[in-house]
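Let me give you the structure first, and then I'll get to my questions.
Apart from one protein chain that is not included, each protein chain of the complex appears where it belongs.
The letters A and B name the chains in turn, as written, and every chain counts its residues from 1.
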Amino acid sequence: MTEETLNALALLSNFVLVPAVAYGSQLALGALGVTLVYGILRFSNFAHGDTMAFGTMFTILFTWWFQSMGLSLGPLPTALLALPFAIVLCALFALLTDKFVYRFYRQQRADPVIFVIASVGVMFVMNGLVRFIIGPNDQNFADGERFIIKAREFKQMTGLAEGISIKVSQGITVITMIVVVAALFWFLNKTRTGKSMRAYSDNEDLALLSGINPDRVVMVTWILAAALATIAGTLYGLDKSFKPFTYFQLLLPVFAAAIVGGLGNPLGAIAGGFVVAFSEISVTYAYKKFANYMVPGDDWKADGLMQLLSTNYKFAVSFLILLLVLLFRPTGIFAGKSA
Amino acid sequence: MSYLIGENMTGGYGGADILHDCTIAAEQGEIAVIVGPNGAGKSTAMKAVFGMLNIHKGRVMLDGDDITALSPQDRVAKGMAFVPQSANVFPSMSVEENLEMGAFLRRDDISTTMEQVFDLFPILKEKRRQNAGELSGGQRQQVAVGRALMTQPKLLMLDEPTAGVSPIVMDELFDRIIEVARTGISILMVEQNARQALNIADKGYVLVQGCNRYTDTGQALLNNPEVRKSFLGG
Partner (left out) sequence: MKGSIRNIFYFSVMAGLIVLVGQLQSWNVALSILNLCLISSIMALGVNIQWGYAGLFNVGVMGFAALGGLAAVIIAMPPVREAWAVAGSGVAVGIGIFLATSIAALLVYRKLRKGPLRTVLVMLIVILGYVLLRIYFDPTTKVIEKVNPASTGYLGGLGLPVLLAWPVGGLLAGAVAWIVGKVTLGLRSDYLAIATLGISEIIVAVLKHEDWLSRGVKNVNGLPRPVPYEVGLQNAQWFLSLCERLGADPVTFSSIFVKLCYAVLFASVLLLVLWLSEKALRSPWGRMMRAIRDNEVSANAMGKDVTARHLQVFVLGSIVVGIAGAMLTTLDGQLTPSSYQPLRFTFLIWVMVIVGGSGNNWGAVLGGFVIWFFWIEAEPLGLWLMNFLTSGMAADNALRLHLIESAAHMRLMTMGIILLLALRFSPRGLIPERNHQ
(Lines give C-alpha, C1' and ligand atoms only; values in the text may rest on other atoms or scores of the structure.)
Protein backbone atom coordinates (compact mmCIF):
# COMPACT_ATOMS: atom_id res chain seq x y z
CA MET A 1 0.00 0.00 0.00
CA THR A 2 1.21 3.45 -0.78
CA GLU A 3 1.64 6.05 1.88
CA GLU A 4 -1.18 7.99 0.30
CA THR A 5 -3.59 5.10 0.83
CA LEU A 6 -2.39 4.64 4.40
CA ASN A 7 -2.94 8.30 5.05
CA ALA A 8 -6.43 8.05 3.58
CA LEU A 9 -7.23 5.07 5.79
CA ALA A 10 -5.85 6.80 8.88
CA LEU A 11 -7.97 9.83 8.04
CA LEU A 12 -11.08 7.73 7.69
CA SER A 13 -10.34 5.83 10.91
CA ASN A 14 -9.84 9.03 12.83
CA PHE A 15 -12.95 10.81 11.65
CA VAL A 16 -15.36 7.98 10.88
CA LEU A 17 -14.37 4.64 12.39
CA VAL A 18 -13.36 5.67 15.90
CA PRO A 19 -16.19 8.15 16.51
CA ALA A 20 -18.75 5.78 14.99
CA VAL A 21 -17.69 2.87 17.18
CA ALA A 22 -18.01 5.04 20.28
CA TYR A 23 -21.30 6.62 19.20
CA GLY A 24 -22.62 3.24 18.09
CA SER A 25 -21.87 1.79 21.53
CA GLN A 26 -23.76 4.63 23.18
CA LEU A 27 -26.74 4.20 20.87
CA ALA A 28 -26.68 0.43 21.37
CA LEU A 29 -26.92 0.82 25.13
CA GLY A 30 -29.75 3.31 24.74
CA ALA A 31 -31.57 1.09 22.25
CA LEU A 32 -31.18 -1.91 24.58
CA GLY A 33 -33.15 -0.03 27.21
CA VAL A 34 -35.88 0.88 24.73
CA THR A 35 -36.08 -2.65 23.41
CA LEU A 36 -36.24 -4.21 26.89
CA VAL A 37 -39.12 -1.98 27.93
CA TYR A 38 -40.82 -2.71 24.62
CA GLY A 39 -40.34 -6.45 24.96
CA ILE A 40 -41.64 -6.70 28.52
CA LEU A 41 -44.03 -3.78 28.92
CA ARG A 42 -45.00 -3.62 25.25
CA PHE A 43 -44.80 0.08 24.54
CA SER A 44 -42.34 2.55 23.05
CA ASN A 45 -41.04 4.54 25.98
CA PHE A 46 -40.78 8.16 24.87
CA ALA A 47 -39.31 9.08 28.22
CA HIS A 48 -36.17 7.05 27.52
CA GLY A 49 -34.14 9.99 26.16
CA ASP A 50 -35.01 12.01 29.22
CA THR A 51 -34.29 9.02 31.46
CA MET A 52 -30.79 9.10 29.97
CA ALA A 53 -30.55 12.80 30.82
CA PHE A 54 -31.99 12.18 34.28
CA GLY A 55 -29.49 9.46 35.14
CA THR A 56 -26.59 11.42 33.69
CA MET A 57 -27.58 14.40 35.80
CA PHE A 58 -27.08 12.30 38.93
CA THR A 59 -23.72 11.12 37.62
CA ILE A 60 -22.70 14.75 37.19
CA LEU A 61 -23.92 15.78 40.63
CA PHE A 62 -22.06 12.90 42.28
CA THR A 63 -18.98 13.66 40.18
CA TRP A 64 -18.97 17.25 41.41
CA TRP A 65 -19.41 16.08 44.96
CA PHE A 66 -16.56 13.58 44.71
CA GLN A 67 -14.36 16.17 43.04
CA SER A 68 -15.07 18.61 45.86
CA MET A 69 -13.94 15.92 48.31
CA GLY A 70 -10.80 15.35 46.29
CA LEU A 71 -11.82 11.83 45.22
CA SER A 72 -10.67 10.78 41.78
CA LEU A 73 -9.79 7.75 39.70
CA GLY A 74 -6.49 9.15 38.46
CA PRO A 75 -6.40 8.99 34.69
CA LEU A 76 -10.01 7.76 34.49
CA PRO A 77 -12.95 10.14 34.78
CA THR A 78 -14.48 10.49 38.25
CA ALA A 79 -17.84 9.93 36.58
CA LEU A 80 -17.16 6.18 36.58
CA LEU A 81 -17.08 6.28 40.36
CA ALA A 82 -20.31 8.28 40.41
CA LEU A 83 -22.09 6.01 37.92
CA PRO A 84 -23.27 3.28 40.34
CA PHE A 85 -24.83 5.84 42.66
CA ALA A 86 -26.56 7.53 39.72
CA ILE A 87 -27.91 4.18 38.53
CA VAL A 88 -29.45 3.53 41.93
CA LEU A 89 -31.21 6.89 42.01
CA CYS A 90 -32.35 6.68 38.40
CA ALA A 91 -33.68 3.16 38.95
CA LEU A 92 -35.54 4.31 42.04
CA PHE A 93 -37.21 7.05 40.04
CA ALA A 94 -38.09 4.63 37.26
CA LEU A 95 -39.72 2.34 39.82
CA LEU A 96 -41.67 5.29 41.19
CA THR A 97 -42.96 6.15 37.72
CA ASP A 98 -44.04 2.56 37.34
CA LYS A 99 -45.80 2.53 40.67
CA PHE A 100 -47.63 5.80 40.11
CA VAL A 101 -48.12 5.81 36.35
CA TYR A 102 -47.68 2.63 34.38
CA ARG A 103 -48.92 0.00 36.80
CA PHE A 104 -52.46 1.37 36.69
CA TYR A 105 -52.61 0.98 32.90
CA ARG A 106 -51.09 -2.48 33.11
CA GLN A 107 -53.85 -3.57 35.43
CA GLN A 108 -56.38 -2.02 33.06
CA ARG A 109 -54.71 -3.83 30.18
CA ALA A 110 -54.78 -0.48 28.39
CA ASP A 111 -53.94 -0.01 24.74
CA PRO A 112 -50.19 0.42 24.04
CA VAL A 113 -50.76 3.93 22.73
CA ILE A 114 -52.10 4.97 26.15
CA PHE A 115 -48.81 3.82 27.65
CA VAL A 116 -46.98 5.87 25.04
CA ILE A 117 -48.95 8.98 25.98
CA ALA A 118 -48.33 8.31 29.64
CA SER A 119 -44.62 8.04 28.85
CA VAL A 120 -44.86 11.48 27.24
CA GLY A 121 -46.18 12.77 30.56
CA VAL A 122 -43.29 11.12 32.38
CA MET A 123 -40.93 12.65 29.82
CA PHE A 124 -42.26 16.13 30.64
CA VAL A 125 -41.81 15.56 34.35
CA MET A 126 -38.27 14.20 33.99
CA ASN A 127 -37.32 16.94 31.56
CA GLY A 128 -38.68 19.56 33.95
CA LEU A 129 -36.83 18.02 36.89
CA VAL A 130 -33.54 17.95 35.00
CA ARG A 131 -33.85 21.55 33.88
CA PHE A 132 -34.94 22.55 37.33
CA ILE A 133 -32.10 20.83 39.15
CA ILE A 134 -29.12 21.20 36.84
CA GLY A 135 -30.37 23.72 34.29
CA PRO A 136 -30.80 23.58 30.52
CA ASN A 137 -27.20 24.43 29.67
CA ASP A 138 -24.15 22.48 28.62
CA GLN A 139 -22.23 20.74 31.40
CA ASN A 140 -18.81 19.29 30.90
CA PHE A 141 -17.90 16.78 33.56
CA ALA A 142 -15.07 14.78 32.03
CA ASP A 143 -11.83 14.83 33.99
CA GLY A 144 -8.68 12.69 34.14
CA GLU A 145 -6.63 12.00 31.02
CA ARG A 146 -8.08 13.20 27.71
CA PHE A 147 -6.43 10.83 25.22
CA ILE A 148 -5.32 7.24 24.95
CA ILE A 149 -3.47 8.03 21.73
CA LYS A 150 -2.93 11.56 20.53
CA ALA A 151 -2.85 12.30 16.83
CA ARG A 152 0.62 13.77 17.17
CA GLU A 153 1.98 10.64 18.89
CA PHE A 154 0.40 8.47 16.23
CA LYS A 155 2.06 10.52 13.51
CA GLN A 156 5.46 10.25 15.22
CA MET A 157 5.02 6.50 15.67
CA THR A 158 4.03 5.80 12.11
CA GLY A 159 5.54 8.67 10.21
CA LEU A 160 2.24 9.29 8.45
CA ALA A 161 0.86 12.73 7.72
CA GLU A 162 -2.53 11.81 9.18
CA GLY A 163 -2.94 10.87 12.82
CA ILE A 164 -5.45 8.78 14.68
CA SER A 165 -6.48 9.96 18.10
CA ILE A 166 -8.49 7.92 20.53
CA LYS A 167 -10.06 9.70 23.46
CA VAL A 168 -10.20 8.09 26.90
CA SER A 169 -13.96 8.55 26.80
CA GLN A 170 -14.13 6.58 23.58
CA GLY A 171 -12.07 3.73 25.01
CA ILE A 172 -14.17 3.65 28.16
CA THR A 173 -17.36 3.71 26.08
CA VAL A 174 -16.41 0.65 24.08
CA ILE A 175 -15.11 -1.35 27.05
CA THR A 176 -18.13 -0.49 29.17
CA MET A 177 -20.47 -1.40 26.36
CA ILE A 178 -18.85 -4.81 25.93
CA VAL A 179 -18.92 -5.53 29.66
CA VAL A 180 -22.51 -4.36 30.07
CA VAL A 181 -23.78 -6.25 27.04
CA ALA A 182 -21.99 -9.44 28.12
CA ALA A 183 -23.44 -9.13 31.61
CA LEU A 184 -26.92 -8.43 30.24
CA PHE A 185 -26.88 -11.43 27.93
CA TRP A 186 -25.55 -13.65 30.65
CA PHE A 187 -28.37 -12.43 32.87
CA LEU A 188 -31.08 -12.96 30.25
CA ASN A 189 -29.90 -16.38 29.10
CA LYS A 190 -28.50 -18.00 32.20
CA THR A 191 -30.29 -16.75 35.28
CA ARG A 192 -33.70 -17.75 36.50
CA THR A 193 -34.92 -14.16 36.64
CA GLY A 194 -33.51 -13.39 33.21
CA LYS A 195 -35.19 -16.42 31.69
CA SER A 196 -38.46 -15.52 33.35
CA MET A 197 -38.20 -12.08 31.72
CA ARG A 198 -37.74 -13.65 28.30
CA ALA A 199 -40.66 -15.97 28.99
CA TYR A 200 -42.84 -13.03 30.02
CA SER A 201 -41.85 -11.15 26.89
CA ASP A 202 -42.62 -14.19 24.74
CA ASN A 203 -46.01 -15.12 26.16
CA GLU A 204 -47.35 -13.14 29.07
CA ASP A 205 -50.35 -15.38 29.83
CA LEU A 206 -48.35 -18.57 29.81
CA ALA A 207 -45.71 -16.95 32.01
CA LEU A 208 -48.44 -16.18 34.53
CA LEU A 209 -49.69 -19.77 34.31
CA SER A 210 -46.16 -20.96 35.03
CA GLY A 211 -46.13 -19.00 38.25
CA ILE A 212 -43.80 -16.22 37.05
CA ASN A 213 -44.41 -13.14 39.16
CA PRO A 214 -45.22 -10.28 36.75
CA ASP A 215 -44.48 -7.56 39.29
CA ARG A 216 -40.98 -8.87 39.76
CA VAL A 217 -40.37 -9.10 36.02
CA VAL A 218 -41.57 -5.54 35.52
CA MET A 219 -39.48 -4.29 38.43
CA VAL A 220 -36.31 -5.88 37.13
CA THR A 221 -37.05 -4.49 33.67
CA TRP A 222 -37.29 -0.93 34.96
CA ILE A 223 -34.11 -1.31 36.96
CA LEU A 224 -32.26 -2.63 33.91
CA ALA A 225 -33.72 0.07 31.63
CA ALA A 226 -32.75 2.81 34.06
CA ALA A 227 -29.26 1.36 34.47
CA LEU A 228 -28.76 1.10 30.71
CA ALA A 229 -30.09 4.62 30.20
CA THR A 230 -27.81 6.06 32.86
CA ILE A 231 -24.77 4.26 31.49
CA ALA A 232 -25.55 5.26 27.90
CA GLY A 233 -26.22 8.86 28.91
CA THR A 234 -23.08 9.14 31.02
CA LEU A 235 -20.88 7.70 28.26
CA TYR A 236 -22.43 10.07 25.72
CA GLY A 237 -21.93 12.98 28.08
CA LEU A 238 -18.28 12.08 28.72
CA ASP A 239 -17.64 11.71 25.01
CA LYS A 240 -19.44 14.90 23.97
CA SER A 241 -21.13 16.99 26.60
CA PHE A 242 -24.29 16.99 28.65
CA LYS A 243 -27.21 19.11 27.50
CA PRO A 244 -30.75 18.08 28.37
CA PHE A 245 -32.21 18.97 24.99
CA THR A 246 -29.57 16.92 23.13
CA TYR A 247 -30.67 13.92 25.12
CA PHE A 248 -34.26 14.42 24.10
CA GLN A 249 -33.08 14.52 20.50
CA LEU A 250 -31.17 11.26 20.99
CA LEU A 251 -34.59 9.62 21.18
CA LEU A 252 -34.78 9.48 17.39
CA PRO A 253 -31.48 7.65 16.69
CA VAL A 254 -32.06 5.41 19.70
CA PHE A 255 -35.52 4.44 18.47
CA ALA A 256 -34.22 4.04 14.94
CA ALA A 257 -31.56 1.67 16.28
CA ALA A 258 -34.11 -0.36 18.23
CA ILE A 259 -36.51 -0.60 15.28
CA VAL A 260 -33.78 -1.39 12.76
CA GLY A 261 -32.73 -4.29 14.95
CA GLY A 262 -36.30 -5.39 15.59
CA LEU A 263 -38.10 -3.98 18.62
CA GLY A 264 -37.91 -6.35 21.56
CA ASN A 265 -34.76 -8.04 20.29
CA PRO A 266 -31.67 -7.20 22.38
CA LEU A 267 -29.16 -8.49 19.83
CA GLY A 268 -30.89 -6.41 17.17
CA ALA A 269 -30.69 -3.30 19.31
CA ILE A 270 -26.91 -3.56 19.42
CA ALA A 271 -26.61 -4.15 15.69
CA GLY A 272 -29.07 -1.31 15.09
CA GLY A 273 -27.02 1.07 17.23
CA PHE A 274 -23.96 0.51 15.07
CA VAL A 275 -25.91 0.67 11.80
CA VAL A 276 -27.35 4.04 12.75
CA ALA A 277 -24.06 5.41 14.10
CA PHE A 278 -21.99 4.36 11.09
CA SER A 279 -24.57 5.65 8.64
CA GLU A 280 -24.92 8.95 10.43
CA ILE A 281 -21.21 9.63 10.67
CA SER A 282 -20.20 8.34 7.27
CA VAL A 283 -22.98 10.22 5.50
CA THR A 284 -22.17 13.50 7.22
CA TYR A 285 -18.39 13.22 6.85
CA ALA A 286 -16.71 15.51 4.34
CA TYR A 287 -14.67 13.28 2.05
CA LYS A 288 -12.65 15.99 0.33
CA LYS A 289 -9.32 15.26 2.00
CA PHE A 290 -9.90 11.54 1.72
CA ALA A 291 -10.53 11.84 -2.00
CA ASN A 292 -7.42 13.93 -2.45
CA TYR A 293 -5.34 11.14 -0.91
CA MET A 294 -7.04 8.43 -2.91
CA VAL A 295 -6.86 10.12 -6.30
CA PRO A 296 -3.23 10.52 -7.28
CA GLY A 297 -1.83 13.59 -8.92
CA ASP A 298 -1.75 17.20 -7.81
CA ASP A 299 -3.77 18.54 -10.69
CA TRP A 300 -6.95 16.85 -9.47
CA LYS A 301 -8.45 18.47 -6.45
CA ALA A 302 -11.99 17.79 -5.41
CA ASP A 303 -14.44 20.66 -5.52
CA GLY A 304 -16.51 21.39 -2.47
CA LEU A 305 -16.40 19.40 0.72
CA MET A 306 -17.70 16.17 -0.83
CA GLN A 307 -20.11 15.82 2.02
CA LEU A 308 -23.25 13.82 1.30
CA LEU A 309 -25.26 15.54 3.97
CA SER A 310 -24.51 18.46 6.24
CA THR A 311 -24.13 17.56 9.93
CA ASN A 312 -27.08 19.82 10.58
CA TYR A 313 -29.22 17.06 9.15
CA LYS A 314 -27.70 14.12 10.96
CA PHE A 315 -31.14 13.30 12.36
CA ALA A 316 -32.36 12.88 8.83
CA VAL A 317 -30.08 9.85 8.58
CA SER A 318 -31.80 8.09 11.47
CA PHE A 319 -35.10 9.01 9.93
CA LEU A 320 -34.18 7.68 6.50
CA ILE A 321 -32.88 4.42 7.95
CA LEU A 322 -36.13 4.14 9.84
CA LEU A 323 -38.16 4.68 6.69
CA LEU A 324 -36.11 2.13 4.75
CA VAL A 325 -36.58 -0.49 7.42
CA LEU A 326 -40.31 0.21 7.68
CA LEU A 327 -40.63 -0.02 3.91
CA PHE A 328 -38.72 -3.25 3.44
CA ARG A 329 -38.71 -5.11 6.71
CA PRO A 330 -41.09 -3.72 9.31
CA THR A 331 -40.01 -6.33 11.84
CA GLY A 332 -36.40 -5.18 11.70
CA ILE A 333 -33.23 -6.92 10.56
CA PHE A 334 -33.56 -9.44 13.35
CA ALA A 335 -37.24 -10.25 13.58
CA GLY A 336 -38.70 -8.34 16.48
CA LYS A 337 -41.98 -8.61 18.25
CA SER A 338 -44.14 -6.49 16.01
CA ALA A 339 -45.52 -6.63 12.53
CA MET B 1 -65.58 -37.46 47.02
CA SER B 2 -63.89 -36.61 43.76
CA TYR B 3 -60.32 -35.33 43.69
CA LEU B 4 -61.44 -32.22 41.80
CA ILE B 5 -64.96 -30.99 41.56
CA GLY B 6 -66.47 -27.80 40.19
CA GLU B 7 -69.94 -27.84 41.68
CA ASN B 8 -72.98 -25.97 40.36
CA MET B 9 -70.79 -23.35 38.70
CA THR B 10 -72.70 -20.32 37.35
CA GLY B 11 -70.86 -17.38 35.79
CA GLY B 12 -69.25 -15.81 32.74
CA TYR B 13 -66.71 -13.25 31.58
CA GLY B 14 -68.51 -10.34 33.20
CA GLY B 15 -71.44 -10.04 30.79
CA ALA B 16 -74.24 -12.58 30.62
CA ASP B 17 -73.68 -15.90 32.35
CA ILE B 18 -72.27 -18.60 30.12
CA LEU B 19 -72.32 -21.43 32.65
CA HIS B 20 -75.52 -22.40 34.39
CA ASP B 21 -75.31 -24.72 37.35
CA CYS B 22 -72.61 -26.72 35.66
CA THR B 23 -70.79 -29.51 37.51
CA ILE B 24 -67.50 -31.07 36.40
CA ALA B 25 -65.43 -33.58 38.36
CA ALA B 26 -62.26 -35.63 37.91
CA GLU B 27 -61.04 -38.60 39.94
CA GLN B 28 -57.47 -39.44 40.82
CA GLY B 29 -55.65 -41.10 37.93
CA GLU B 30 -58.69 -40.90 35.67
CA ILE B 31 -59.44 -39.07 32.47
CA ALA B 32 -62.47 -36.79 32.38
CA VAL B 33 -63.52 -35.29 29.07
CA ILE B 34 -65.82 -32.37 28.34
CA VAL B 35 -67.52 -32.50 24.93
CA GLY B 36 -70.36 -30.64 23.33
CA PRO B 37 -71.30 -28.47 20.36
CA ASN B 38 -69.58 -25.19 19.53
CA GLY B 39 -70.35 -22.46 22.01
CA ALA B 40 -71.55 -24.89 24.64
CA GLY B 41 -69.17 -23.40 27.20
CA LYS B 42 -66.71 -26.30 27.26
CA SER B 43 -63.57 -24.17 27.53
CA THR B 44 -65.42 -21.77 29.79
CA ALA B 45 -66.20 -24.58 32.21
CA MET B 46 -62.57 -25.57 32.31
CA LYS B 47 -61.42 -21.98 32.79
CA ALA B 48 -63.93 -21.67 35.63
CA VAL B 49 -62.38 -24.68 37.29
CA PHE B 50 -58.97 -23.05 36.88
CA GLY B 51 -60.13 -19.69 38.22
CA MET B 52 -59.77 -17.71 35.01
CA LEU B 53 -63.28 -16.32 35.27
CA ASN B 54 -65.59 -15.42 38.08
CA ILE B 55 -68.33 -17.76 39.17
CA HIS B 56 -70.89 -16.19 41.43
CA LYS B 57 -72.59 -19.45 42.37
CA GLY B 58 -71.14 -22.84 43.16
CA ARG B 59 -67.63 -23.74 44.28
CA VAL B 60 -64.47 -25.53 43.22
CA MET B 61 -62.97 -28.17 45.52
CA LEU B 62 -59.52 -29.73 45.14
CA ASP B 63 -58.61 -32.69 47.29
CA GLY B 64 -61.21 -31.64 49.85
CA ASP B 65 -60.13 -27.93 49.99
CA ASP B 66 -62.35 -25.13 48.75
CA ILE B 67 -60.22 -23.26 46.20
CA THR B 68 -62.98 -21.08 44.69
CA ALA B 69 -61.29 -17.88 45.83
CA LEU B 70 -57.77 -18.72 44.64
CA SER B 71 -56.12 -17.10 41.62
CA PRO B 72 -54.92 -19.35 38.77
CA GLN B 73 -51.33 -18.86 39.96
CA ASP B 74 -52.23 -20.08 43.43
CA ARG B 75 -54.02 -23.07 41.91
CA VAL B 76 -50.81 -23.92 40.05
CA ALA B 77 -49.04 -23.97 43.38
CA LYS B 78 -51.78 -26.28 44.67
CA GLY B 79 -51.00 -28.87 42.01
CA MET B 80 -53.17 -27.89 39.05
CA ALA B 81 -51.64 -27.44 35.62
CA PHE B 82 -53.31 -25.92 32.59
CA VAL B 83 -52.41 -26.23 28.91
CA PRO B 84 -54.16 -23.50 26.90
CA GLN B 85 -55.46 -24.26 23.44
CA SER B 86 -53.22 -21.84 21.57
CA ALA B 87 -50.09 -19.83 22.37
CA ASN B 88 -49.11 -22.50 24.85
CA VAL B 89 -45.30 -22.40 24.44
CA PHE B 90 -42.60 -19.71 24.70
CA PRO B 91 -41.68 -19.55 21.01
CA SER B 92 -38.29 -17.80 21.25
CA MET B 93 -37.04 -20.07 24.03
CA SER B 94 -35.54 -23.52 23.62
CA VAL B 95 -37.51 -26.65 24.43
CA GLU B 96 -35.41 -27.14 27.52
CA GLU B 97 -36.01 -23.57 28.67
CA ASN B 98 -39.73 -24.04 28.10
CA LEU B 99 -39.68 -26.99 30.45
CA GLU B 100 -37.59 -25.03 32.96
CA MET B 101 -40.14 -22.24 32.91
CA GLY B 102 -42.84 -24.81 33.61
CA ALA B 103 -40.99 -25.65 36.79
CA PHE B 104 -40.49 -22.00 37.68
CA LEU B 105 -42.13 -22.30 41.08
CA ARG B 106 -40.10 -25.33 42.09
CA ARG B 107 -36.94 -24.79 44.05
CA ASP B 108 -35.84 -28.46 44.15
CA ASP B 109 -33.91 -30.41 41.53
CA ILE B 110 -35.98 -30.62 38.37
CA SER B 111 -33.72 -32.90 36.34
CA THR B 112 -35.64 -36.12 37.19
CA THR B 113 -38.94 -34.57 36.13
CA MET B 114 -37.33 -33.37 32.95
CA GLU B 115 -36.05 -36.88 32.24
CA GLN B 116 -39.56 -38.21 32.79
CA VAL B 117 -40.95 -35.71 30.29
CA PHE B 118 -38.23 -36.67 27.81
CA ASP B 119 -39.12 -40.36 28.33
CA LEU B 120 -42.75 -39.55 27.63
CA PHE B 121 -41.94 -37.40 24.57
CA PRO B 122 -38.59 -38.67 23.20
CA ILE B 123 -38.65 -36.21 20.30
CA LEU B 124 -38.34 -33.33 22.76
CA LYS B 125 -35.04 -34.67 24.05
CA GLU B 126 -33.74 -34.64 20.52
CA LYS B 127 -34.87 -31.06 19.99
CA ARG B 128 -34.10 -29.75 23.45
CA ARG B 129 -31.84 -26.97 22.14
CA GLN B 130 -34.21 -25.88 19.41
CA ASN B 131 -36.57 -22.94 19.86
CA ALA B 132 -40.14 -24.06 20.50
CA GLY B 133 -41.39 -21.65 17.85
CA GLU B 134 -39.56 -23.62 15.16
CA LEU B 135 -41.26 -26.96 15.96
CA SER B 136 -44.21 -28.56 14.18
CA GLY B 137 -47.72 -28.24 15.60
CA GLY B 138 -47.74 -31.70 17.18
CA GLN B 139 -44.29 -31.23 18.70
CA ARG B 140 -45.36 -27.90 20.06
CA GLN B 141 -48.31 -29.55 21.80
CA GLN B 142 -45.87 -32.01 23.34
CA VAL B 143 -43.77 -29.12 24.62
CA ALA B 144 -46.94 -27.55 26.02
CA VAL B 145 -47.97 -30.71 27.85
CA GLY B 146 -44.39 -31.29 28.97
CA ARG B 147 -44.17 -27.74 30.33
CA ALA B 148 -47.35 -28.33 32.34
CA LEU B 149 -46.03 -31.63 33.72
CA MET B 150 -42.88 -29.93 35.01
CA THR B 151 -44.78 -28.56 38.00
CA GLN B 152 -45.45 -32.20 39.01
CA PRO B 153 -49.18 -31.51 39.02
CA LYS B 154 -51.81 -33.80 40.49
CA LEU B 155 -54.32 -32.54 37.96
CA LEU B 156 -53.59 -31.75 34.33
CA MET B 157 -56.10 -29.70 32.36
CA LEU B 158 -55.92 -29.67 28.56
CA ASP B 159 -57.92 -27.29 26.38
CA GLU B 160 -58.43 -29.01 23.01
CA PRO B 161 -54.94 -30.52 22.85
CA THR B 162 -55.54 -32.00 19.41
CA ALA B 163 -56.81 -28.84 17.71
CA GLY B 164 -55.08 -28.47 14.37
CA VAL B 165 -52.96 -31.64 14.45
CA SER B 166 -53.21 -34.59 12.08
CA PRO B 167 -55.18 -37.76 13.06
CA ILE B 168 -51.98 -39.76 13.52
CA VAL B 169 -50.51 -37.17 15.84
CA MET B 170 -53.86 -37.05 17.64
CA ASP B 171 -53.79 -40.78 18.38
CA GLU B 172 -50.22 -40.48 19.53
CA LEU B 173 -51.09 -37.60 21.85
CA PHE B 174 -54.04 -39.49 23.31
CA ASP B 175 -51.75 -42.47 24.00
CA ARG B 176 -49.39 -40.19 25.90
CA ILE B 177 -52.27 -38.71 27.86
CA ILE B 178 -53.35 -42.19 28.93
CA GLU B 179 -49.77 -42.82 30.03
CA VAL B 180 -49.79 -39.67 32.08
CA ALA B 181 -53.06 -40.71 33.75
CA ARG B 182 -51.55 -44.09 34.65
CA THR B 183 -48.93 -42.34 36.77
CA GLY B 184 -51.76 -41.18 39.03
CA ILE B 185 -52.38 -37.74 37.59
CA SER B 186 -56.00 -36.73 37.04
CA ILE B 187 -56.78 -35.39 33.59
CA LEU B 188 -59.50 -32.94 32.67
CA MET B 189 -59.72 -32.31 28.95
CA VAL B 190 -61.90 -30.33 26.57
CA GLU B 191 -62.18 -31.97 23.16
CA GLN B 192 -63.64 -31.17 19.77
CA ASN B 193 -63.02 -34.73 18.53
CA ALA B 194 -65.73 -36.14 20.78
CA ARG B 195 -65.75 -39.76 19.63
CA GLN B 196 -61.99 -40.34 19.98
CA ALA B 197 -61.87 -38.47 23.25
CA LEU B 198 -64.75 -40.39 24.82
CA ASN B 199 -62.97 -43.55 23.77
CA ILE B 200 -60.16 -42.88 26.21
CA ALA B 201 -62.33 -41.17 28.84
CA ASP B 202 -63.24 -42.67 32.17
CA LYS B 203 -65.85 -40.00 32.61
CA GLY B 204 -67.57 -37.85 30.00
CA TYR B 205 -69.52 -34.60 30.29
CA VAL B 206 -71.74 -33.42 27.47
CA LEU B 207 -72.42 -29.71 27.84
CA VAL B 208 -75.09 -27.77 25.98
CA GLN B 209 -75.52 -24.03 26.47
CA GLY B 210 -73.52 -24.05 29.66
CA CYS B 211 -75.55 -26.85 31.32
CA ASN B 212 -74.79 -30.51 31.93
CA ARG B 213 -76.85 -32.49 29.42
CA TYR B 214 -75.39 -36.00 29.87
CA THR B 215 -72.87 -37.25 32.39
CA ASP B 216 -71.68 -40.83 32.33
CA THR B 217 -68.65 -43.02 31.69
CA GLY B 218 -67.03 -42.49 28.30
CA GLN B 219 -68.13 -45.90 27.09
CA ALA B 220 -71.74 -45.43 28.22
CA LEU B 221 -71.96 -42.10 26.42
CA LEU B 222 -70.58 -43.65 23.24
CA ASN B 223 -73.26 -46.31 23.49
CA ASN B 224 -76.07 -43.89 24.32
CA PRO B 225 -78.13 -43.61 21.10
CA GLU B 226 -79.30 -40.07 21.86
CA VAL B 227 -75.76 -38.85 22.44
CA ARG B 228 -74.65 -40.60 19.29
CA LYS B 229 -77.43 -39.02 17.28
CA SER B 230 -77.10 -35.50 18.54
CA PHE B 231 -73.38 -35.12 19.23
CA LEU B 232 -71.41 -37.83 17.54
CA GLY B 233 -72.99 -37.65 14.10
CA GLY B 234 -74.94 -40.95 14.22
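In this text, a residue touches a chain if its C-beta (ideal position, glycine included) is under 8 Å from a C-beta of that chain, and two chains touch if they have at least 3 such contacts.
Everything quoted here is computed from the prediction, not taken from an experiment.
Touched by the hidden chain within the whole complex are the displayed chains A. Set against the missing chain, the residues A:Gln139, A:Asn189 or A:Gln249 yield one that touches it, A:Gln249.
Contact with the omitted chain, checked across A:Ala31, A:Leu89 or A:Val122, is made by A:Val122. In the full complex, subunit A touches the omitted chain through residues 43-44, 46, 101, 104, 112-114, 116-118, 120-129, 131-133, 135-136, 248-249, 251-252, 255-256, 259, 263, 304, 310, 312-313, 315-316, 318-319, 322-324, 326-328, 330, 338-339.
Going forward, only the chains that are shown with their structure count from here on.
For subunit B in complex with subunit A, the touching residues are 72-73, 76-77, 82, 84, 87-93, 97, 100-102, 104-105, 147, 151. Of all residues in subunit A, those touching subunit B in their complex are 192, 195-196, 198-199, 202-203, 205-212.
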